[in-house]
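Structure incoming, see below.
For this view, one protein chain was removed and the others were kept in their places.
On to chain A.
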Amino acid sequence: MKPRDYKSVMARRGEIMRASVGIDYSKYSIGRLAFDYERMMKETGYSLEEVKRIQKEANVGNTPLIELKNLTSLVRKLSEPGYGARIFVKDEANNPARSFKDRRASLSVFHAKRAGYPGVVAATSGNYGAAVASQAARSNLGCIIVQEMFDSRGYEQPEIAEKGRACEAYGAEVLQLSVGPELFYMFLLVLEDTGYFNASLYTPFSIAGIETLGTEIVEQVRDLTGKDPDYIVSTHAGGGITTGTARGVLKAGSFGTKIIGASVNLQGLHMASDRDFNRKSFTTGHTGFGIPFAVWPDRSDVPRNAARVLRYLDGYVTVTQGSVFYITEALAQLEGLERGPAGNTSLTAAFALARTLPEDHVVVVNETEYTGAGKHPYAQLAFAKKMGVEVKRGNPKDEVPGKNIVIPERPEQIACTEISLNKLRESYVRHACSSLGEERKLSQVDVEFLAEDSRLDKDEVLRLLAENEVVVE
């Protein structure tokens, strides 16, 4: 039997991954860092037509696009005359497991079944677990979900507890772990023990499954307004929704649509800290995933992450936890839609953005997710108070993640904080440099890849490489 200690299992990471994803990623390497992204997507993904067919068969997608007329009116009351864009929301809570994650899961599970794997494993504390479990159930495949769920005192994050319940309702085995990145070690062991498929969020299948979200949005906006969407605001975490949607938007021929990512601001909280774990009220859609995955996508559970947001983002903003809870309440009270809360991160950003845009502009909120016990502002705020986080009405500017949650006093206090994309692009190149170790040499093909992947000028990449003592041959 192979050794099962942490170091030995992590050392087998490459071979476990190859067996569990079935992709030989080395095939796409064209330099030391460079790889052919589009070729990988083409050869290992599915065509848009195939994805549509698979999702139709799985009852996934074709969700409604709803105009939020009362929220738009509210925005206009708070805006300069002539301003206040029309806000639409893509109601992804209408999918079988009630979030857009069904799009990714339907493709991953279809692929696992076709490739002959006996089951699927996913490492996720979020909606993706329920989506994979749901799709596995209808495909007669075994399903194991590995969650980071409780702290050392045994306190369970209510939202994750609810997701665990949903996964078990769909017949999955749920491994619930305490806080720590060694979840990945456990995940590798499970893959090795079972021979199941790694239903990673970041494979080409998973990202191809989201492209229909982009094409549907464009088609529905054209149908409802006679024009292309001006902005699509997505809740941004690992980068899948932003990447997949943007690729779909381009495939639908909408080239002027601006792609905006929005995350809940959790800066200052350490994502691997046992203490900080339950001092946050959002378990996804936050900066703890959003920033690291933007600047170094290949930190994921596959060697080459197919979600590469810097290629697609036109803007990246943060909003506060309290603002998202406020907007979640507004969505229920003014539009009759009880959704979220995490999915409403994008709605919160869209609400602030719409105030700055002319009335004839169209902003699409990507997307809604279901709500329920544990996964609701009431449950999150009650839990935050129990964990010693102060909850109060006030100016969201005064919110300090982990210390307090400030519910806005007035809707005009809801604002986006812009994160410099240029800084993220530079940080991406620095991460690339630090991945090189002592052999600090790259070729021209790597420089071109880094420029394409970060959307920086080639000269800018060369400047950053020189600054980091990397030689280009």
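Heads up, the rule we're going with is that a residue touches a chain if its C-beta (ideal position, glycine included) is under 8 Å from a C-beta of that chain, and two chains touch if they have at least 3 such contacts; residues count from 1.
Keep in mind that, in the parts below, contacts and distances are computed from a predicted model.
A single chain of the complex does not appear, and UniProt lists its protein name as "2-amino-4-ketopentanoate thiolase", one of "Peptide/nickel transport system substrate-binding protein", "Heme exporter protein C", "ABC transporter permease" or "2-amino-4-ketopentanoate thiolase". If you put the hidden chain back, the residue from A:Pro303, A:Gly343 or A:Pro377 that touches it is A:Pro377.
Checked against the hidden chain, the listed residues A:Asp36, A:Glu168, A:Glu192 or A:Glu219 yield one contact partner: A:Glu168. The residue from A:Ser8, A:Ser26 or A:Gln333 that touches the chain not shown here is A:Gln333.
From the options A:Ala93, A:Ile144 or A:Val233, the residue with contact to the unseen chain in the full assembly is A:Ile144. Only one residue in the set A:Ser8, A:Ser152 or A:Gln444 touches the chain that does not appear here, and it is A:Ser152. By the touch rule set out above, chain A reaches the unshown chain at residues 6, 70, 73-74, 77-78, 119, 142-144, 149-150, 152, 158, 161-162, 165, 168, 171-182, 185-186, 193-194, 270, 272-275, 325-326, 329-330, 332-334, 373-374, 376-379, 381-383, 391-393, 407, 410-412.
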